[in-house]
Each structure stands twice: as structure tokens, then as C-alpha cells.
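Apart from one protein chain that is not included, each protein chain of the complex appears where it belongs.
What follows is chain A.
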Amino acid sequence: MGQQDFSNAVEEVHNEFAFLPGTDVTDSSSKTASAVWTNVDYQALDKKKADFQRELQQKKGVSRRLPRAELDAMITSLNVTDEGGSAFVSVADKESEVVARLLSKDSKFVQDLDAALGSVGGFSDLMAMTGPFDDSETANRSIIQRPREEPLRKTWAVRFTLRCHFDCVRAIVFHPVEAIVLSASEDATVKLWNLQKSLTANSAGATGVGAGNSRKGSQDFDPVYTFHGHSGPVLCMCLSPTGDYCYTGGMDKTVRCWMMPPPNVDPYDPLDRSISSEVLRGHDDAVWSLAFHSSDNRLISASADGTLKLWEPSANPALLATYVAEPDDGSPTSVDFMSSDLHHAVAAYSSGVAYIYDLEQAKTVLRFPPASCTGGFLHFSINVCLMCSEHFLAACSLSPINQIVCHPTLPITVTAHEDRTIRFFDNNSGQMIDCVVAHLDAVTCLSIDPNGLFLLSGSHDGSLRLWNIDSKTCLQETTAHRKKFDESLFSVAFHPSRPIIASAGADGLAKIFM
């Protein structure tokens, strides 16, 4: 009886001290020296136990307050646009990727809520609405429901017009973190713009209301760097996920890799040859689309020579694989990597079909739409455009695809078509799940916001439209670019981490909306 009681007591003590490092050692020692234990001081053990409980309670208290503090900092910082981005970066650096994504969603959500409540006092309401911070499912549900209840309140307006190209601007891309944007043009140059300097200048000028307003309306500023190297129109561009390299493709058949100069570089510095780090040769015709992998050092290019090429920049040889399209598919026009499966990419063709490719097995996985839909089979859908207040009965036969993008979180791929439609496909079945007549002319470009809630579309009708992806409703429209011959808008972009939108067009201009 006594021995058994003692044994139970020892086991209980072991469990209570499980938090200590080197528990195994303690356990081993206990077994070896069990016979030596004679005078056990139970009072001392009870005291230590009480101390531990108190310490544990303190830690729990601290951990509960951490999310609140972070959210509070975010709400405070949202009052100052410039700091908002910094705060987000800071938070993202501290938390795990999942939490960062949640914070990113909350960031959008907080903006809407902040606009509605108009005060920091809204914090308690925010907590009530979102529930426990760590409950991912609840947070997701709240965010998804929010746009359905209240469409995005923010109205985007032109903040800057970037005018420093001689001809059509074919591509516009944001830096992943900084307020930096690059524009690629048919004038054979690529230009780097530092928006932060102008934003700071505006803030400084805001001391005088008149001066501030005047400055905003007529703001003109120059690019901080011009990349010379392409011997012909530059048609496409992308950045590495960390923002330290830029890749451009052009009519001259090359893909060029550029090291990003520092954002405060003097545009009239002596030539720095290290910036042009590499030229990828191999395509036999114009390069029309580029995409960089989110985690591997992989770049995929689509060319009018009928091939897709997979590259590893800086490797020797850089070319990893070539995928040759079926002649019936026409030219590849656009490529994107899938975020849900990092070994898959999507490619769109001028014939109107698209494919999911497995990059490791070098084969097609799925076709959009499935092969059984060929031969004139039509999908019909009734669509409503809020801006036009009209119903369209859209016949969705194959139509050339100008751009293809993968949804960041859902198994959906979106395509922009020459017949004015935007189509949504299921990545598991290849079936078209929706088709929207989106513009009055060909839809040329798409961009999905990093949270996957909104879609930007651009068209040769000159307009830029913002859509709710869930309801397929048009939330805002603006005329962005003038026509040159029958071309107008070529590229749209959401900033990955800041509330900024950009568009680029045939009039040689790029526009920044905030």
C-alpha cells in the first residue's frame, strides 16, 4: 500500500514537470536512483507546483494579448497610408505564412470596416464579428461573407499618370512589397518608377491644402531607371517573388533578366552593366508571356514559335524543358503558375483553348474546356452587368485567349477572351463554370487581388473594370486609356501588398489608382 502510493506520487510529479527541458534525462535518472529516494519533502514539491501553475497562467495571458496588440497597431497605422504598408510588412515578417494570409484578408476587411465605423473604437466590433483571432475557419467565413453583404466601398481614382514612353505600354508589374512599379513598352524600353518618393512629396506638400490638391492633380515625375537592351517591342514582364529580379520578353525573341537597381538610383548615373544579368535565348519568335514560380527559381515563357520553355535563370544550361503545342492550338498567348499545385502551370492559346501542364512529367493534365466540348458545342449563360443594366445571352464558343490567370486560393482559372468574355474554369474537371460578357470589346488583361476576392479586367474598349469574383458583379468602371488603331488597354495589376492598382495602354501611358 505504501509503496504503491509512493509510486503514484512520483508519476504525478513527472507529469507535472513535463514542461521542463531534458525530461527524458530526468526520467532516466529517476529510474536509476529510485532506491535512493528516502525523505521526500512534499511541502517543497507543492510549492514548486504552485510556482509553475502561476508561471503558466502568466504566459497564457501574454499570448492572448499578442493578436490584439497587432490588430490595434494595424488599425492605428491604417490612418496613414504610407505606414500601412510598412505595418503590414512588419506583421508579415513576424507571423507564419498562414497568419500573414489571414492578416492580409483582415487588412482588406479592416479597411472596409474602418470606412464604415470611422474610428478606432470599431476594434471591439471587429473582434465580435471575426470571433477568435486564431479560428481560421471563422475568419475565412466572415471575410467571404463580407463582400456579399457590402460591396467594396473604396472608389479607385487616378493618383498618378506615368508618362515617359514613346509607344504602347504592354505590361505593368508591381514590386511585391515596395511602392515600386515597372512598365514595359513597344518603344523597346522598360522603366522603373518609385511611387514612394511622390507619395512622400505629396504628404510633405499637404501642409498647404491648396498646394496639396494642386500637386495631386498635375503630378509629373520621371522614372528612376530605364532598362535598355531589347532591340524591339517589349511584350511581357514579371518579377521574382522577392522583387530583386525582373524578367522581360520581347519581339526580339529574347528573355532578359535584370537585377533590380536600388529605388533611389540616379536615372542619369553611369551605366551599370551588372544590371543586365542574363539573356535567355532559345525561342524562335516573339515572347508573349512570362511567369515566375512562387518558390522555385523557375521561369516559364510562351512564344509565337509555338512553344513554352521552362528556365532556371543563372543555371547552366538555363533551359530546362520545351513544350511544343499542337498546331491546331495556335500560338501560346499567356502562361501562369498554379498556386495550389506548384508543379502545374496553365497556358492559353490563340485558338481559345487552354491547358494545365505538369512540369515534372512534361505532359498536359487537363484541357479547358474538355475535349468533348469541341465541334461547335456551345455553353449558354445569362449574364448581368450592373454598369450596363442589360442582360446578355452569351454564346461561348471558342475565342482567342488574351490572358490566363490562376486564382490564388481556389481551384479556378480565369481567362480573358477576344469575344469580350471573361470565363471561369474548374481546375479539377476543366469545365467552364461561368462566362461573363465583361466589356464592349476584346478583354485583354486580368489581375486577381492577392486575397482572391476581386478581379480587374481591361479591354480594348479603353475601360478598366473591377469585379467581385464571387458574384461576378461589376463594382466599378473607369475609362483608362485612349486608342491607337484598334488597341487600348494592355495590362492591369493589383499591388500584392498595398491598396494600389495600375493600368497600361496603347496611348503610351501607365496609370496608378489609389
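What we mean here is this: a contact is a pair of C-beta atoms (placed from the backbone, for glycine too) under 8 Å apart; a residue touches a chain by one contact, two chains touch by 3 or more; residues count from 1.
Keep this in mind: contacts and distances are computed from a predicted model.
The chain not displayed here is annotated in its UniProt record as "Mob1 phocein domain containing protein", chosen from "Small GTP-binding protein Rab11, putative", "3-methyl-2-oxobutanoate dehydrogenase (2-methylpropanoyl-transferring)", "Hemoglobin linker chain" or "Mob1 phocein domain containing protein".
Among A:His175, A:Lys253 or A:Arg498, only A:Lys253 touches the chain left out of the display.
From the options A:Ser350, A:Ser463, A:Gln476 or A:Ser503, the residue with contact to the chain not on display is A:Ser350. Touching the missing chain, out of A:Thr200, A:Ser231 or A:Ser340, is residue A:Ser231.
Note on the undisplayed chain: of the listed residues A:Asp222, A:Glu278, A:Glu312 or A:Asp426, the one touching it is A:Asp222. Of the residues in chain A, those that touch the hidden partner chain are 163-167, 187-189, 218, 220, 222, 226, 228-233, 235, 251, 253, 267-268, 270-271, 285-286, 288-289, 304, 330-334, 349-350, 390-395, 399-400, 402-403, 418-420, 437, 441-442, 460, 482-487, 506-508.
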